[in-house]
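What follows is part of the complex, with its chains left where they were.
Chain naming follows the written order as A and B, and within any one chain the residues start at number 1.
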Amino acid sequence: MIDFITFCDYTGTFAFAISGIRLASAKQFDWFGAYVVGVVTAVGGGTLRDILLNATPFWMTQSSYLIVSALALLFVLVFRRYVIHLNNTFFIFDAIGLGLFVVVGIDKTLEFGFPMWVAIVMGTITGSFGGMLRDILINEEPLIFRKDIYALACVFGGLIYYICMQTALSLAMTQAISATSVFMARVIAVRYHISVPVLKGEE
Amino acid sequence: MIDFITFCDYTGTFAFAISGIRLASAKQFDWFGAYVVGVVTAVGGGTLRDILLNATPFWMTQSSYLIVSALALLFVLVFRRYVIHLNNTFFIFDAIGLGLFVVVGIDKTLEFGFPMWVAIVMGTITGSFGGMLRDILINEEPLIFRKDIYALACVFGGLIYYICMQTALSLAMTQAISATSVFMARVIAVRYHISVPVLKGEE
């Protein structure tokens, strides 16, 4: 089970870093800048969560996150021409990572003794804040506020987690169902173009 | 007295959230995105203050701030067409909230044992940083640096707080005078179009 979780964690980190590196490269960032954007996309959410929880940021105790991000840069450099054909694959990886990130965020927050609603907020932050930072760094309006369901899929997964907790399900089962819910919500939202209605401003 | 402070706190949170939601809606954010911008505007300043003070962010121990922000979203959704006519009311609410936020920031910083100048900086951060984050999220240059007196009203209120502390005034009186100073500075600055001179760059 640990191996599977680690696999999801690295997959998610890789996919998140790829998304940052690709958007940075579209903006003519240099290699190092693209790497930084990739790292920030991958670890930004968990870092804000850890700062708010007053915990040591997770990537400071394990170098694998920076290494996986470096591999993502290498991947984009080497397979530059083919990367675009892998869009669907990246999307799946990204959704897997998102599901896991949300569950990790929830677990860690509950371990720190906070109530469930804080845990859901933290799960959402863990999953979405990296992408928000990415968009700020490349000077775009955060996409997650305007396209498909992203942050809301995290909230949904958090609610599923909460519901499962009320049952006799084991923790591992709760985590698996919650992560899968996030994953499915993302896939269904994108497949069927489901999005949150735009808030029309006053004239 | 506590009731009055709580009232001001919620009023300020509501007004700050409204300002975030309205600006996000002008940028075609979806409902959830607008809610996030509203929350960030309302709690962003106090959150940075608490991170810098190494305290648990205030909204993580009390769900009312997220709830008041949700009410602000509901309000904008329902009264969309009339909201623009309430500009003056929102401005007053916002100024009340600002005054209170500054005083809360100062008090908390002094409780943590920091000197007055740090408290004034923290009061200013509590009052202004949320609006700065809001403008970054919607990808605009922070307005508070270019229009009317905003952050400077917070600094002014902090100086008034310091002066009152040198006198025999009670703490409650000091807080009330300081918050009122911020409020008045905002109202007067906007009413008479007083602003800090623009810093002309070299040619």
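Some observations on this one:
To be clear about the criterion, a residue touches a chain if its C-beta (ideal position, glycine included) is under 8 Å from a C-beta of that chain, and two chains touch if they have at least 3 such contacts.
The structure presented is a predicted model; accordingly, all values stated were derived computationally and were not measured.
Taking the whole complex of the structure file rather than the 2 chains in place, the copy count of the single sequence reaches 3.
One rule holds in what follows: only the chains that are shown with their structure count from here on.
Computed from the mean C-alpha positions, the centre of chain A lies at a distance of 30 Å from the centre of chain B. Partner chain A is touched in their complex by these residues of chain B: 21-22, 24-34, 36-37, 47, 51, 54, 56-57, 60, 63, 66, 76-77, 80-81, 83-84, 136-139.
Interface residues of chain A, counted against chain B in their complex, comprise 51-52, 54, 114, 117-118, 121, 132, 136, 139-142, 144-146, 151-152, 195-203.
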